[in-house]
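Starting off with a structure, shown below.
Omission of a single protein chain aside, the complex is shown with its protein chains in their original locations.
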Amino acid sequence: MSSATATADTHHDHDPHATNTGISNNKLAMWLFLSTECLLFGALISTYLLYKTRGNGGVLPTDIFDIPFTSVSSFVLLMSSLTMVLALSAVARGDMDRGKAWLLVTAMLGGVFIGGQVYEFTSFYREGLGYTSNPAASAFYTLTGFHGVHVSLGIVMLMSLWVSAQQGKLTPNNAETVEIVGLYWHFVDIVWIFIFTVIYLIPPA
Amino acid sequence: MSEATAVTETHDDHHPSDWEYVKIAGILAVLTTIEVLTYFESVFTFFETRWILLTTLFVLMIVKFWLVARMFMHLKQDKPILSQSFAAGLALATGVYIVALLAFNFFSA
Partner (left out) sequence: MTIIDEPLALESGETYAEKPLGILTRPQAQGGWKDWVSTVDHKKIGIMYGVAAMFFFVVGGFEALLIRTQLAFPDQGFLSADLYNQIFTMHGVTMVFLFIMPLAAAFANYLIPLQIGARDVAFPRLNALSFWVWLSGAIFLNTSWIVGGGGANCGWFCYSPNSGIVFSPTHGVDFYAIGLLITGIASLVSAVNLIVTCLNMRAPGMDLMRMPVLTWMLLVTQFLLAFALPVITVALLLLLFDRTFDSQFFDPDAGADPLLWQHLFWIFGHPEVYIIILPSFGIISEVIPTFSRKPIFGYTAMVFSGIAIGFMGWGVWAHHMFVSGIGPISVAAFSLATMFIAVPTGVKILNWLTTMWGGKLHFTTAMLFATGTVAMFTIGGLSGVTHSLAPADTQQTDTYYIVAHFHYVIFGGGVLGLFAGAYFWWPKVFGHFLNERRGKINFWAMLIGFNLTFGPMHVLGLQGMSRRIDTYSAGYGFDFWNLMSTIGSYLIAVSVLVFFYNVWKSKKEAVDLPPPGPDPWDARSLEWSVPSPTPEHNFDEVPQVESFDHWWFQKYEIDDDGKVVRIAETEAVAQDGSATGVHLPSPSFWPLVLAIGLPLIGYGIIFNLWLCVVGGLLTGGAIYAWVFEPVDDPDAGHGHDDHHDDEDGDDELAAVGAGSTGDEEGEG
């Protein structure tokens, strides 16, 4: 056995989680996953853009958008990103009470957003825009629906963190877990920033 | 880069403080307000052509996107590989889907 290899292990002995890039496996994995999500949402957005004028004689989403309402729910989601970083900041410095509170607030703001989406969808449906009405409708609901599912999964993760914190299982040692859930949450917010501008705010030609 | 590097702590002096986060959120709120205002008639007439409107909206969107990614998601303080990985996916998606939409003559008048 060459003696050269003996020294190698001292690196590992000092930090069993050492990585070549200096970034933890979990964090790198989450960022890679988020970059793949760009391809997913890009496809859904492109599908909507392609179909947004194809109403087959029926109602188009652009006919019935309620921009003031959607602006408020967009604002809510945006602020939830703020509360998310505040949660992370609190947990990282050991303030678990604040951390828990901000996590809960973030999840609740997400819930408000989802509630807004549900309300919006049901009112659109009543105005004649069903999922199966026409290509534009299918594309709109699929895109925003997928986004909503992502937000909902995020809320589940946030509440799981909150419950774990309540049980004392989430500690400042786990700040990275909070960070990684936060990354997911911010990404979902970023996607909405894109959707809100491109789908809602750009008026029909 | 091949040597194992201890995973860097997530907190150092360069991290924004809570107050700075609030300020960034404030900027985001203002940008959103501007975006929304473009929708309303009184402001809309300010945009003489569709292209100015679209450009404004896109610029605002990109700035918001960038702020959340750089500041809230800590990309500014993190190692470049994270920004590079994310940018790769984003650039690829943008490129591929713009080409696809071009093939559908989406951007033609």
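As written, the chain order gives the labels A and B, with residue 1 at the start of each chain.
We adopt the following convention: a residue touches a chain if its C-beta (ideal position, glycine included) is under 8 Å from a C-beta of that chain, and two chains touch if they have at least 3 such contacts.
Predicted model only: the values in this text are computed from it and were never measured.
Participant: Going by the contact rule already stated, which one of A:59, A:137, A:158 or A:195 would touch the omitted chain in the full complex?
Facilitator: Hidden-chain contact among the options goes to A:137.
Participant: Of the residues listed, A:18, A:96, A:159 or A:198, which one is in contact with the missing chain?
Facilitator: The single option touching the absent chain is A:18.
Participant: Tell me where the left-out chain touches subunit A, residue by residue.
Facilitator: Interface with the chain not displayed, on the subunit A side: 1-2, 4-9, 11-13, 15-21, 23-26, 28-29, 32-33, 35-37, 39-40, 43-44, 47, 50-51, 54-56, 131-135, 137-139, 142, 160, 164, 169-171, 173-177.
Participant: Name, in rising order, the residues on subunit B that touch the hidden chain in the full complex.
Facilitator: So the residues of subunit B touching the missing chain come out as 1-4, 81, 89, 92, 95-96, 99-100, 102-105.
Assume only the chains that are shown with their structure count from here on.
Participant: How about subunit B: which of its residues touch subunit A in the complex?
Facilitator: Residues 1-8, 10-11, 15, 18, 21-22, 24-25, 28-29, 32, 35-36, 38-39, 44, 50, 53-54, 57-58, 60-61, 64-65, 68-69, 72-74, 78-79, 81-82, 85-90, 92-94, 96-97, 100-101, 104, 106 of subunit B touch subunit A in their complex.
Participant: For the complex, which residues does subunit A have touching subunit B?
Facilitator: 11-12, 14-15, 17-24, 27-28, 31-32, 34-39, 41-43, 45-46, 49-50, 67-68, 71, 74-75, 78-79, 81-82, 84-86, 89, 92-93, 175-176, 179, 182-183, 186-187, 189-190, 193-194, 196-198, 201-203, 205
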